[in-house]
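Every protein chain but one is kept in place in this view of the complex.
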Amino acid sequence: MPVTRIAIRAGKPATYRKALMHEVYEAMRDVFGVPEDDFFMALSEHEEDTLLFGRSYLGIERSDDFVLIQITASNTRSEEVKKALYRRIAERLSASPGIRGEDVFVNLVEVTKANWSFGRGEAQLI
Amino acid sequence: MPVTRIAIRAGKPATYRKALMHEVYEAMRDVFGVPEDDFFMALSEHEEDTLLFGRSYLGIERSDDFVLIQITASNTRSEEVKKALYRRIAERLSASPGIRGEDVFVNLVEVTKANWSFGRGEAQLI
Partner (left out) sequence: MPVTRIAIRAGKPATYRKALMHEVYEAMRDVFGVPEDDFFMALSEHEEDTLLFGRSYLGIERSDDFVLIQITASNTRSEEVKKALYRRIAERLSASPGIRGEDVFVNLVEVTKANWSFGRGEAQLI
């Protein structure tokens, strides 16, 4: 059920954007127990002056390839599972489309199972 | 007080977007106890490769008219009220601008009453 919003700098080819979104989904499949075909993702591309980030906050050197990922999901995962997700997203994005781990920022927002309607005006999870 | 963010595929006329946003607001008026004039909504339009969704997740057949609606609201509604909201949004969007229930995805994010400032630097709800 996650809703994923991703923000990147403009200028990447479609294959890059496609791989980025796909690998984040696959990472959720790997460690978040997300079923096949359960992805709802929007990506926005930004000019230099509308996506800002600390270039070295916490000693991590970020580049123009910075990726801001916000995932809204149900509040059912342990801290260990969340840590595994961060690791897995970084690993997958490093392999394809080739994003350095330093450039991968992830923020989770958690909600209850009553907070989802996947269609037809129904609350499918309660 | 809800903040509503909507993502759709690009290519719809302004009348369609206007009806979509208006009907989501009216659904919140109907069942969420939202006062008149209490709407704060942003819509983003996406090319095919920047708005992705499972075409048949949970057996619901989604089309290019898919609408991703994220509503941030105070945490004061029961499960029954949330279910009524999903139903009402689907009913209203089906009537105008004519969106199939299968294409209407809704996700609620809940916050406390201290988490709002409607202007003037004040926290109007506490």
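In order of appearance the chains are A and B, and numbering begins at 1 in each one.
The criterion applied here is as follows: a residue touches a chain if its C-beta (ideal position, glycine included) is under 8 Å from a C-beta of that chain, and two chains touch if they have at least 3 such contacts.
Please read these numbers as outputs of a predicted model, since none were measured by experiment.
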Check each of A:21, A:41 or A:89 against the chain that is not shown and name the one that touches it. A:89
Touching residues on chain A - with respect to the absent chain: 7, 44, 46, 49-58, 60, 62, 68, 70, 79, 82-83, 86-91, 101-110
Contacts of chain B with the absent chain, listed as residue ranges: 1, 3, 14, 17-18, 21, 25, 35, 37-45, 72, 109, 111-112, 114-124, 126
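By definition in this document, only the chains that are shown with their structure count from here on.
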Give, as an integer number of Å, the spacing between the C-alpha centres of chain B and chain A. 21
